[in-house]
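Apart from one protein chain that is not included, each protein chain of the complex appears where it belongs.
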Amino acid sequence: MSNPREAWEVVIGLEVHVQLRTAAKVFSPAPWGFGAEPNSHIDPVSLGLPGSLPVVNLAALEQAIRLGLAVDAEIPEVCAWDRKNYFYPDNPKNYQLTQMARPVVVGGSVEIELPGASRNVMGEHRRVRLHHAHLEEDVGKLSHAAGGSLVDYNRAGVPLLEIVTEPDLRSAAEAEAFLRALHALVTQAGISDADMEKGQLRCDANVSLRRPGAPRGTRTETKNLNSISGVRAAIEAEVVRQARELEAGRPVVQETRGWNAEAGRGYVLRDKEDAQDYRYFPDPDIPPVAIDRARVERLRAGLPERPFDRQRRYLADLGLPYTAASVLVADLALALWFEEAVAAHPANPVGIANLVANDLLRELAASAQPGEAAPPAPAGLAGCKVRPAALAELVRLTDAGAISKQQAREVLAEMFLTGQAPAAIVGARGLAQNSDAGELERVVREVVADPAFAKSLAEFRAGNAKAINALKGPIMKRTQGKANPALVDEILRRVLS
Amino acid sequence: MPKGLDIDHVARLARLSLAPEERERYAAQLGQVLGHFAALASMGAGPADAGLRAPVADASLRADQPGQPLPPTDFLRNAPASRDGQVAVPRVVDDAS
Partner (left out) sequence: MAEPLHTLGAAELGRRLASRDLTSRALAEALLARAASRRELGAFNSLDADDLLRQADAADARRAGGRSLGPLDGIPVAIKDNIAVRGQPLTCSSRMLAGYVSPYDSAVAERLRAAGALLMGRLNMDEFAMGSSTETSATGLARNPWDPARTPGGSSGGSAACLASGQAPLALGSDTGGSIRQPASHCGLVGLKPTYGLVSRHGLVAFASSLDQIGPMARSVEDCELLLAALAGPDARDMTCLAADARAPRVLPADRKPRLGVPRALLEGVAPGVRKAFDDALGVYRAEGCELVDVDLPSAALAVPAYYVVATAEASSNLARYDGIRYGHRAARDGDIVALMSQSRAEGFGAEVKRRILLGTFVLSAGFADAYYGKALAARARIREEYLGALARVDALATPTVPSSAFRLGEKAADPLQMYLEDLFTIPANLAGLPALSVPSGLDGALPVGLHLVGPPLGEGLLLGLARRLERATGLAHRVAQP
């Protein structure tokens, strides 16, 4: 009866809830936001007080449409809202306004990137199909106190976009890649802040196993996963659990589960006796809404380039290495900053990329105050004293041979502190690289003639190509590190040949 | 009871506790009323909507301007039980549905 675990095909579908960036709630004008006093972001509508009625927030609908456009989905002519009826203390009306029959986003797909063979190698790209996405209201927050529970309704009515994938994912790693890709899409487009720690992005995972080619197995749903590592761990644990059950001849029970992150274990939620009957029907208080095509086009035009499209452009058009490109596209502000620098000095995008992705980010990280974002979301970029044109100038100086790459890093560090122009710093520090061919040839010949380096010389002449580096050190030393390395190499090889 | 009316199931869905004699009475009354609805059986499937409404233009939706929130006291004044600015309820054991 026991078949090897490797022969199971894992089938995963995700339902991701994303809080949309708006000032007011989705059906009420109450404000909302993280960290407020309990029950301070409330109003009759979001509380469902007697006589209150919902009114759709246009900005919430537009954010949903923008997400739909970002995933190449269909935006229908008309969308409408339904009532999902169930009783729960965090649900003020004991029904939730959602979209069952006519959601605002239909179909679409998200491009994901799987990890490559190593960090420097881009992994495979795949598209994960979406079934749909719909706009609904969030519920309040239950917390547990001694002898009872407490309810805070601040979160009730916050705009939520529920994004439902097709069961296209085949591993926990793919699920993680999907969430990262979705996170980048929504944050870069300003659709959501998607901070999982603040509950702005939450994920339910549907998992089933089957033998390849067989029909889909019974699936379980694990709810309210609120960290990417949690999603990954929960899915992996559930796969192991289901495989164990199936291999022991027991069926997988269709159930709703939770994930205990500290214990690293899933558990069955104390679910209702039978499956919930939500008695969906069209909400009579909200008429169907016709979505204006001109509005859709305006919203489309306002979307930023997608991260993977930008990455492809960097690799193909700018010739960037993958490591630098992937770091740059991970943050929209950083990517745009980089592009501004390239516009100022188009001849060497790779040089600019390396300086930005390595050195500038390092400077930003080192200077970040505790609690500020560290790369790849450099909060300090906006206030950074180095401006794109200045960094571009620095690279131009390096390309022209005025300074070495090592010197450029030192100049950048000082630009970061003082905001001075690179040329000024180079001049003040007397860093200008020595590209005087005559003087360099004199030093080269001195070193070549020096008996201290005869051994290296002999090794080089014997065929050890790397031995030439042993001669370069002293040359650099005798020029106070200012000799133009490329020129030194050229002269040295000429002298030795 | 007409075929299919499980009064206990419906009462549970509706969160209504029914005393035994209530149970009997409502089941009988509902059965009688539902029997009268046989006239509906001749209808075909309905429109997806309540049928009265043309779509409204998205331009008529509300602008994203937060209004004044309701002061917590105005809300909690009507609450049967509250603590620390939150509504107090018996311990809720399972997590969200």
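Should a chain be cited, it is by its letter among A and B, assigned in written order, with residues numbered from 1 in that chain.
The definition used in the following text is that a residue touches a chain if its C-beta (ideal position, glycine included) is under 8 Å from a C-beta of that chain, and two chains touch if they have at least 3 such contacts.
None of the values given here were measured: they were computed from a predicted structure.
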Partners of the unshown chain among those that are drawn: A, B
Residue, one of A:41, A:66 or A:93, that touches the chain absent here: A:93
Per the touch definition above, residue among A:13, A:217, A:266 or A:287 touching the missing chain: A:287
Touching residues on chain A - with respect to the absent chain: 44, 47-56, 83, 85, 87, 89, 92-95, 149, 151, 153, 277, 279, 281, 284-287
Contact footprint on chain B, counting only the chain that is left out: 4-5, 7, 9-11, 13-18, 22, 26, 29-30, 32-34, 36-37, 39-41, 43-47, 49-53, 56, 60, 62, 70, 74-75, 77-81, 87, 89-93
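FYI, only the chains that are shown with their structure count from here on.
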Centroid spacing, where centroids are CA-atom means, of chain A and chain B in whole angstrom: 40
Residue numbers on chain A that touch chain B, as the complex places them: 22-24, 29-32, 37-44, 47, 55-61, 78, 80, 86-90, 94, 101-102, 139, 142-145, 147-153, 223-224, 258, 269-272, 276-277, 279, 282, 284, 287-292, 295
In the complex, chain B residues that touch chain A: 13, 15, 48-50, 53-59, 61-67, 69-70, 72, 75-76, 83-97
